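The complex appears here without one of its protein chains, the remainder shown in place.
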Amino acid sequence: MMRAHRFRYHAARSLADAAAALRDAGPGAMLLAGGTDLVPNMKRRQQTPPFVISLRRVPELRGLAARPDGSVAIGACVTLSDLVADAHLRACYRALWRAAAQISTPQLRNMGTLGGNLCLDTRCNYYNQNYEWRKAISFCMKAPTGAAIAQPDGGICWVAPSSPRCWAVSSTDAAPALIALAARVTLTSTQGQRAIPLADLYADDGMTYLTKRPDEILTSVELPPAAAGWRSTYWKLRRRGSIDFPVLGVAAAVRLGAGGAVVEARVVLGAVASHPVVVDTQALLGRPLSDAAIDAFADGAAWHAKPLDNTDFALGWRKKVARSYLAGALRELRGDDPAALGLLARRAATLLPVVA
Amino acid sequence: MNNVHMRLHVNGESCEVAFAPHKTLLEVLREDMGLIGTKHGCELGECGACAVLADGKPVLSCLLLGIECDGMDIMTVEGMAGDARLHPLQEAFADLGAAQCGYCTPGFLVTAKALLDKKPDATRDEIKEALSGNLCRCTGYIQIFEAVEAAAAKMAPAHREKP
Partner (left out) sequence: MSTTGAGNGNSNGGSKKDGAALNVIGKPRRRVDGRAKVTGQTRFADDLFFPRMLHCKLLRSIHPHARIRSIDVSRALAAPGVKLVLTGRDFPIPYGILPVSQDEHPLCPDKVRFVGDPVAAVIATTEDEAFDALDCIAVEYEPLATISDPAQALATPEPRIHDYGDEGNVHKRVALEFGDVEAALASADHVFEDVLFYQGNTHLPIEQHAAVAVLDPDGKLCLWSATQTPHYVHRALAKALALPAAHIRVIATPNGGGFGGKSDPFHHEIVVAKAALVTGRPVKICLTREEVFYCHRGRHPVLMKIRTGVRKDGSIVAMDLETLLDGGAYGSYGVASTFYTGALQTVTYKVPRYRFRGCRTFTNKPPCGPKRGHGTPQPRFAQEVQLDKIAVALGRDPADLRLQQIAEPNSLTANYMRIGSIGLRECIERVVEGSGWRKKWQKLPLGRGVGLGCSSYLCGAGLPIYWNDLPHSGVQLRLDRSGEVTAFCGATEIGQGSDDVLAAIIAEVLGIDPFDIRLVTGDTGLTPVDLGSYSSRVTLMMGNAAIQAAERARELLTGPVARKLGVPASRLGFADRRVFDVENPDRGLSFVEAVWLAEAEHGTLGTTGSYRPPQSAARYKGGGVGPSPAYSYSAAVVEVEIDPGTGWIHVPTVWIAHDIGRSINPTLVRGQVEGSVYMALGEALMEEQEFRRLPPKLSSAMVHKFPSLLEYKSPSTLEMPDVVTYLVEDPDPKGPFGAKEVGQGPLLPVMPALANAVYDAVGVRIDEVPVTPEKIVRALDAQAHGRPARVGPGKFPTVRWPEALKVPPPWEGGDGNAINEPPRKSKPTDKGGRQVRP
């Protein structure tokens, strides 16, 4: 049986307690929320923190509420199932709801948290392997932080051996959706709190993929008020309708004005780089989502998808589907019936949990 | 690391257990409490064989630290039948071929129980979705779907006439 390494454990009872514990623990300590990312990583010895601080009993991280101004604040430890069960999110923040509803499996959505998904370790099938397997390839540069087991020098990225950097893939579903929804996140430490746009949380690097300081805790996500005219969606590509991480995510949000002209648009690609890729939508603005406009945009935007050979599916095919998904998501947003958008589009648009 | 001593609430009984803090609930149930009905197929959250109910919701015991279960109401397959009589889902799984090798069965059973507790008239699509985190290599799932439907019909006679 795969087992975790031995570590010290502290169950934080309040946010202040958690922040203090994280500060005092020094480098290498890790936060535990739902455990669905950290625990397997510990069992595979990818991450071997000597000290684990549990956020499960921190009441401040559990809230999910609309504020008087119409914005919505979601605590980082709200489970994905709770998000999916929320009628307001389902109605007004569809991209987030669809993203959350397609993460992993029903059991893991009961455990996994929104904050956990946003901080999900980047993934690579040279890296998400057991200790013994990684030993057989002499490891890679994405060495675990705070390793209890000393690993030999593994200074190479096996996906792109001539590259100086790590190309592990950002595999969060929630991040592209939330960036498309212009979400901000709050980071808390013993020094106080700061809020940043979610997009700024991510760096284009497979190893240092978060910009937050090690002593900061992602504590909440804030969605702007659901303004009239906004529509959003999230399309996820994976081999199976469950269990699998995305090999492509397309999050799109548009605000349509009179005559269907696009007033604002945000499109974000997930799982095609080490960070969620925000696509320039200038070309969409000021005119309706015609077939021609959508196709021209999709052709250009698909260029941003630069998948490498470190996930499921052939990379050339993933790139091809990126174009198809971009166009399909926008067609859905302009009101097309997803059933008419082709088989894979129909699957992307309809495969959702029926039970909240 | 010293063992932690704590009370776990499992299958309606409170039990004092001592275990190492890095152990998952799966290990604690099987190795420290003798509840071997909960199985494991990967220990990485990829197969659903170790599913148990935590406060009525299916979760994977291989990813949940035992130390985190303080105050939780845990149910394993051993707790499904309150007494010598089986739960209707267990009856249906046994009668209708939903358990072949039986290894993934406990995970399917508790997950299906959570579904029917919440949605007694679950449709086939809802059953498929609710069980989509549980892998079975033997059955092809169809007899599992049928067993869940049969149990649902038995548990809620009012729904029996529904198509």
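Letters A and B mark the chains in the order given here, with residues in each chain numbered from 1 onward.
We adopt the following convention: a residue touches a chain if its C-beta (ideal position, glycine included) is under 8 Å from a C-beta of that chain, and two chains touch if they have at least 3 such contacts.
In this text, all values refer to a predicted model and were calculated from it rather than measured experimentally.
Only one of B:Thr24, B:Ser61 or B:Asn134 touches the absent chain when the whole complex is considered: B:Asn134. Among A:Ala20, A:Val263 or A:Leu344, only A:Leu344 touches the chain that is left out of the view.
Touch with the hidden chain on the side of subunit B covers residues 20, 30-31, 34, 36-44, 46-47, 49, 76-78, 80-81, 86, 89-91, 93-97, 99-106, 109, 127-129, 131-145. Seen from subunit A, the chain kept out of the figure touches residues 1-3, 6, 125, 128-130, 132-133, 135-138, 149, 156, 158, 161, 239-245, 312-314, 316-317, 320-321, 324, 342-345, 347, 351.
Please note the rule applied: only the chains that are shown with their structure count from here on.
Put simply, the C-alpha centre of subunit A and that of subunit B have 28 angstrom between them. Within the complex, the subunit B residues that touch subunit A are 1, 20-24, 26-27, 40, 42-46, 48, 51, 54, 57-60, 62-65, 67-68, 70, 111, 115, 118-119, 122-123, 125-126, 129-133, 135. Taken in their complex, subunit A has these residues touching subunit B: 1-9, 11, 32, 34-36, 39-40, 42-44, 54, 56, 81, 104-108, 110-111, 241-243, 352-355.
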